[in-house]
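Got a structure for you, questions after.
Just one protein chain is left out here, and the rest sit where they should.
Each chain gets a letter, A and B, in the order it is written, and its residues are counted from 1.
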Amino acid sequence: MTATPTRNPGIEDTSAGVLAVPRRSLGQRALSGGTVLALVALVLFFFAMRPDVFLTFTNVRNILYQVSILAIIAVAQTVVMVVGDFDLSVAATSSLSGSVAGALLTAGQSVTVAVLAAVAVGLAIGLVNGLLVAYLNLSAFVATLASMTSIVGAAYLVTQGTTLFNFPAGFTQLGQGRLLNIPMPVYLAVLIALVAWAVLRFTTIGRSWYAIGGNVEVARLSGISVRRSRLLAFTVAGLVAGIGGILLAARLGSSSAVQGSDNLMFSVAAVFLGMTVIRSGAANLGGTVIGVAIIGVMSNGLNILGVNSYVQQVVTGIIIIAAVTLSSLKTRSR
Amino acid sequence: MTLMTEPAEPASTTTAAAAPAAAAAGPFALEARDVSKHFDGVHALRGAQLAVRPGEIHALLGENGAGKSTLIKVVTGVYAPDGGTLVRDGEEVQFTGVRAANRAGVVALYQELSIIPSISVAENVLLGEQMPSRGGIVSWRSMRQRARVHLERLNQRIPLGMLAGELSPVQQTMVSVARALATDAKVLILDEPTASLTDTEIRELFVVLRSLRDEGVAIVYVSHRLEEVFELCDRLTIMRNGSHITTRDVSASTIDEVISTMVGRDPGSLYPDRGTATEQVTISVSDLQGRRVKDVSFSARAGEVLGIGGLAGSGRSELLRILAGAQKQTSGTITVAGTTVSMRAAVPQMLEAGVALVPEERRSQGVVLGATIRDNIALANIPTVSSAGVVSGARISTIVERGMRDLQIKAHSPRQPVGELSGGNQQKVVLAKMLARRPKVLLMDEPTRGIDVGTKAEIYRLIRQLAAGGTTVIAVSSELPELIGMSDRVLIMHEGRVSGEVDAADADEEVLLSYCYGKADVR
């Protein structure tokens, strides 16, 4: 009936009875989803299996380090999904940004120039995606699928199909350096997530994104500049994905056209998991962080238990389905 | 949904020079003078007028297609009029878009487009430009304060942090009214605001609307529910065929008079004369069983219109669905034109046997809204328009042209998407696609649901024409006057069984109603 697909599981049950629902605290609200329970269950399970290892400082740091770049890409994906779109090019954008930084460093440019150029590449890709979606009215799926294809091609061109390496320490420190024995990407991921959370929560543009994602026509009629807001959302996503790509290159000390390509599916999965966490069913940062945590804990925990990586992949899919099903069951029983 | 295409943004108000004759600026909050608008050469509005005073609730009435929604879209800046003028508080204005109209205090609320379900109540009240912020940072505290003020003006105590999607329908309406007030609306246009509300909720809404009226807000109230109009409104304007017919005080009108003015003729002539059925039985059913259907037996003849009534849940729709092969039959026999149909016959086999169904939920079961008239008609006739698996465009054109001509479907061309047509014309498309199969028995479930009075008469006439051509029409209706008016004979169902059978010519609503409740059994 409406043009915007409504992702809110709560809409159908708008009965007068809902009136009685008291306002719930943030904690209660967070617990409404099975997703949080799934994360808690996973942590408890792995802790029970390997109490000597799983929750040690070293391992928790490992998990944080392993998910930090995925978390950054997932932040980018969250912003776009708040607006009700999605961006298939985030992982490719991050690869290209990392490749551009790598190519410039290899060509002898300074770290500052390389990083700024790579950020600019991310920003520019986001801008183009935004223009395609918001002003040329392409569907986000088609636009970002097409741009992803071109971006991967561009990354092959930039790297000439090889793996670029031998970057100066000033650059690799961004990804491998430590502060208080915690790797830099962890701090940067936390910082980016916090800034994105604040933007989504406390700024007019953030609230406009939510309004557009909820019902684009109402938003438009309420005087929200829908096109500009969507353009901005894609631009921010491109920028953030670009930063993620720089950190990935710095973390691995190399850049190639395809590195980090699994971040696309994982970022979408993390945001979807996060959408089940809150009542409105909209994409949200807290939820995304939980989604990223589930993916990270799964992979680390199963590695620690020595589970075959093919089995791991099967189990990961099942856990995602289970978490989403669990929360939709809760929604239905309400 | 097609209705909300907004012209390009950004929008801004262009206030033309104030009308020179200030004296002509009456005491109206909003005036549309002699407005015309046409689409592709078809006049949607011709000499439309609307003049609303501050502090009144003004009903805008007319059949579907009379031009009410087009007029609303003109006064709210969705469409630019081709001719005529808009006057707001004595000043001639031109709205370049919805936002321009909103800034000038003219706000329309549409039922399905009233709120954003996934965000909080407070934000819904203060969406967009109204959101309190400094340097791009939102002040949640002052947002809550201001939202509370606006809701309290409506006497509503809705938790501000709740998701709007979790509110009851009336609360959602209240939130959208509050948003209109937050934009300082002076002219509030409500389009069918009570469609999804319960009686109690309607009372609640009326209290609020009256108090807004008393504060000086001009309210335009669009509704098909005339009882509500007579209870709530002060004046009314009736439109027909895109033109203004009359504006007068509600106290000086009666419902009957309003209806006949809307329809433009005496509503008594709604139903055509009955015909005479032949002796030839086209369909006979004995001891039919299925979900919600128990031991039903009857037969119908060529040229007969058989009405089937009963309360909701009596099994009347299920009976039709079984006959059409859309629902499983568990026992009993169906004989069409002398041949007994297999128990397992599904829709294609029943169509082959000559039984076609026009379903109740037109928009979800009858037509593909996004597809063209041509494609919709072709869809149900693929076997007839194709040979050896290849579809013939020429044959499609033939049946589409014939259908559109015979049924007088009002559309620009066969390539117009069905979603753009009025409810009545959509129903005709469904009919056209089924009639192209030349059914011996046509089943119709609620043939006139959601169709305006004028087109209803046309549908009844079509049904009668079909019968005259030898088709048997079996029609389910929940409206007793319709059942009696259109049928030759009426069966009433109660809890899956036939509880009564009456000759329509001497049927009486009271008797039918008692059968509906299973109170008498003539059998």
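Observations on the structure shown:
One rule holds in what follows: a residue touches a chain if its C-beta (ideal position, glycine included) is under 8 Å from a C-beta of that chain, and two chains touch if they have at least 3 such contacts.
In this section, contacts and distances are computed from a predicted model.
Per the UniProt record, the absent chain's protein name among "ATP phosphoribosyltransferase", "Succinate dehydrogenase / fumarate reductase iron-sulfur subunit", "Ribose transport system substrate-binding protein" or "Oxidoreductase" is "Ribose transport system substrate-binding protein".
Although it is not drawn, the missing chain touches A when the whole complex is taken into account.
Screening A:43, A:145 or A:304 for touch with the missing chain picks out A:304. One chain is missing from the display, and on chain A it is touched by residues 50, 53, 56, 58-59, 62, 66, 149, 153, 156-157, 160-163, 165-166, 176, 252-254, 256-262, 299-300, 303-304, 306, 308-310, 313.
The definition used in the following text is that only the chains that are shown with their structure count from here on.
Chain B makes touch with chain A in their complex at residues 1, 4, 6, 9-10, 98-99, 102, 112-119, 123, 127-131, 133, 136-138, 140, 159, 161-163, 165-169, 171-172, 179, 198, 201.
Looking at the complex, you find that chain A touches chain B at residues 1-3, 6-8, 10-11, 14-16, 18-19, 21, 23, 202-208, 210-211, 213-215, 217-227, 279-282.
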